[in-house]
Each structure stands twice: as structure tokens, then as C-alpha cells.
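Here is the structure we will look at, set down as C-alpha cells.
Removed: one protein chain of the complex. Kept in place: all other protein chains.
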């Protein structure tokens, strides 16, 4: 697993890429990388900064509850607690939280979960292209990371590496930032497709 | 507060960024920065230039009525008077006027004001994510900045840093250009979302 | 008026910009600049080349009928005759023919002409923002430039610097390439708006 500065470089580069995609507008969204498992430690992007202009130092090391380790200059994202929960429960090496439009539009149409099946792009999301009903869970929005984390855990399926928070955005995870990004890109495509078909 | 040349550099860079987003097509849109409060002075982008190619010198210093201070080479934007009015009434340090499509489409659907609530992106617009009804005011278009300014002031709510001008575009403001940009980016997302949901 | 090599540099740069906008896909679209009036001479982009990779030498000098002057290596665009006709009839210094989606979608809905009024962006198209009904003419597609040119001339209004060819694309013109581009950008915005409103 990477050290904090290595993670910081990768988080800054990925944040700039997502900003250019329009998926981290304003200061929205946050990314994390798991630094250690015992005890759980994550590097998470700092709160309140423009995600297109982060440096490798604009990250905070947090523990398994989402609290910053002592002695750090910056505050972690308010959503750090959910990153830590996903890293713990799903065993993720990287979690990306993005303010994409497509998942939030889809969640409004399917608030009980978004069903996808028989689509080749599901392979890029880590599932099978056929005969495999994928339900992307949707949970109501909350400012309380324990509430969000409990809702995530209640609906957690190890085979489904994403969580949509209604009227908010999406969390996607994987072994590292590249896998998480590939899954996020494919999920966004899938959700635009399924909404387009439902409206067409 | 910045001096004219510092403001000019920032206004040129922001204009190029908005142009690349498609929000300042042709020579449309204009941006301003407050240079002083007593008396009110603003730096505003000059009229009639391609907003993707401004230099730091393509700005004009105006007074609180939108008139250019004497001895300047360029004309201020025709909308300079409304920038000054917003700076005075809202205490804004920066005002951005953009020809985004989403606010104009939304204003056509909700000419009495666009209601947003219970959306996480409202935090990026400077409001709360829950239990906070946000009404983005819509006013009819006019070429008379006094008419527009009076309509703006009549509906002004200090908590709502934006004004949509129907069949025209949007004004967004904040303490500086970065805050105004973050709010503008989040508002555009919110208005695309709310229109998509209404149509879906 | 520019000479051929100066025009060639400008045409290559503009073509690359339009290609990046998605408005000159494949080898589609063509641009011209008027080189002289008596007799009429234009520089027009050559046929069959990728519009994102033109050099200043990938242009052809044509006469008022759209024929290449003798001794040139490349063929002019098949639509050169309509460029010359527009330059003659409208007195244009530059004509851009783009395969934008929005005009072709709008022409399908309004085959008799696309009406626009009371929109601020009309100023960027060279018209007034109020009390000015603008009808963008639509003509049927043809491979015969005389047929297209006659249809253009039959519906020509000196105040309206654009022609939509149904199931094909759009022509926009102005005194120079920059003015033509600004008008084209604003027209595309206007046509996306008016279609969105009609569908909403």
C-alpha cells in the first residue's frame, strides 16, 4: 500500500482528471486511498479546495472513523467517515465520490435501486455481461456519515462496487484508483444509457 | 481588494476558462471584480471582444453607475451597470455573467423563479443541503440596466447569490472570482438536474 | 483583403477549432475567405482532407463560379460554388459551412424556416434582442450548387447571416472569420435552446 505522499500525488492527479470531466464541480466530491489495514488508515482529499488544483500535500490521513490523525494542517472531507466505512466493509483500496449528474438523475427515477442487466459495459463495472442482474443501491442523502454508512452496510453486496446517494452523487471503489476510475466511467455510461432508454 | 492590473489578469484567465466551457460564446458574457468600496469601483471586461482571448489589459474601470472612469481606451460591457448594482446591493467581490443554456431553459419553464431544495449541490451554491427552499429569482430581459437592476433589487435575497435573466443568461456572485465560479458551476449542475427531472 | 497564404493560415486554424467542437467531423464542412471582389476570388478549404489537420497550403483559390484557378494541386470543396454565391450576394468576407447537429435537428422540426425572437443571443448573431423576428431560412439539400444557390438567393435577407440546409448542415457568414465564428457559436446556442423549449 502507498505512503501518504505517494497517495497524495495520485489523488491530486485523479482529482484534476475528474474535474475536467465535470464530475467534481466547485469543491465537490472527494477521493481516498487506503494506506494501511491494521489499524485502518486512509489518505483522503482535504475539504473545501478546488479539486482541479490540488497538490500532493492537499490530503489528510484519517483513521477508521474518518477522524484526522493529529498534527495535520488541513481538515479532511466531511464525507471521510463514509470513505473509511467503505474501505473497511468492502475492503476497497480506493474510493471515489463524484458528483456525476447521471446517477442522481437515475436515482430520482429508481429510488429503490437501479437495475442493470445484459449490457457489455457491466464487465467494466466488474460484473458479467449476461444473466447477471446488477442492482446499484440507492440510499437517501444525509449529512450524518453514520446514517449513510449504516444504510450502505445494510444494502452492501460485495459484488457491486458502487453506492448512489440520492440527490447527491455516487461512490465507486476498487483495489486502486485506476480500477475505481474505470468502474466509475463505465457506471456513468450505463446510467446514461438506462435513463435514455427509459425516456425514449 | 486587487488593483486594476491584478484584476485584469484574473478576469482574462477566468474568461478563457468559461469560454472553454461554452458559457461565453461569441463575445457574450462579462465578468467583474470589485476594486474599492468607497467610492465603489469595479474592473469589468471590455465590450465586444472574444472572451477566449482577453489579455489583462482588456478590462475597464467603472464607477458605481457602470460608467467608465475617464481616460480609458476601451468601452465597458453594456451590462456594467448591473455588475455595479450587484456589487453594491449584495456586497459582492466578483460577479460573473454567463450565457449558460441551462438557466435560460429553466427560466422558460419556471418564469416566476426556479425552486431547488434537498440537493447536496446546494452547498456548493452557498446554501444548505436540506430543509432549505432556494428560489433562484428570474427577471425579464431588458436592455436598460436600471430596469434590470430594479428588478434584481426587488427580488434580492442576501442568501441567494444568483439572478437569472429570462431568454438571456445568469449572474452569479461571491467574495471573489473563485467563489463565484464554484457557485456558477454548481448552479449549472442543479439547473440541468431539475430540468431533467421535470422532463423525465 | 488577405492574400492566399494568409487566408490559408487562418482557415487551417479555424478548421482545427471547429473540428475540436465536433462541427467538422470526418472530412465534412468547409470554410472560405474572400480574397478579392473584382473579379471575385475566394480561398476555400480543399476537398477530402481531415479538417483537424489542415496546413496553410491545404486551400484552393476559386473564382466566382466555384471553379479552381488553374495550376493548383488540390481540388476545392464540392460546395465551393455556394461559398462563392454567398460571398457575391451577401458581400461576405468569410463563409463557414459546418455540420452542426442543432441546425439539422431544428430544420427537421421547422422545414419552412426557424423563427427566433426576444433572445439576447440574437445580438451575437448580428440581430436585435427584442422586437425583431428572425427567420433562419431552411432549404432542401441538393448536390447541385446552382440549385442550392438559387434557393439561398430566393430567400436571402441581408439581415440574416445564415442558411440551414436540411438534413445537411449550416452556412454562416460575416466580414471575417472571427465574426462568422461568433455568429455560428451564437446560432448553435439559439437552435439548441429553441429545440429544447419546443420539446420540454
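The letters A, B and C name the chains in turn, as written, and every chain counts its residues from 1.
Assume a contact is a pair of C-beta atoms (placed from the backbone, for glycine too) under 8 Å apart; a residue touches a chain by one contact, two chains touch by 3 or more.
In this text, all values refer to a predicted model and were calculated from it rather than measured experimentally.
K.L.:
For the chain that was dropped from the view, give me its touching partners among the shown chains.
P.N.:
A, C
K.L.:
One chain isn't shown here. Among A:3, A:53, A:67 or A:118, which residue touches it?
P.N.:
Only one listed residue reaches the unshown chain, and that is A:118.
K.L.:
What residue numbers in chain C mark contact with the hidden partner chain?
P.N.:
Contacting residues on chain C, toward the hidden partner: 25-28, 50, 99, 101, 104-105, 108-109, 141, 143, 165, 167-169, 195, 198-199.
K.L.:
So which bits of chain A touch the chain we can't see?
P.N.:
For chain A, the residues touching the absent chain are 118-121, 123-124, 129-130, 178, 181-183, 185-186, 188-189, 192-193, 196-197, 199-200.
Definition applied: only the chains that are shown with their structure count from here on.
K.L.:
Give me the C-alpha superposition rotation for chain A onto chain B, in degrees, nearest 5.
P.N.:
Rotation angle between the two copies comes out at 90 degrees.
K.L.:
Per the centroid of Cα atoms for each chain, what is the distance between chain A and chain C, given in Å?
P.N.:
45
K.L.:
At least two partner chains per residue is the criterion; list those residues in chain B.
P.N.:
Only 199 qualify.
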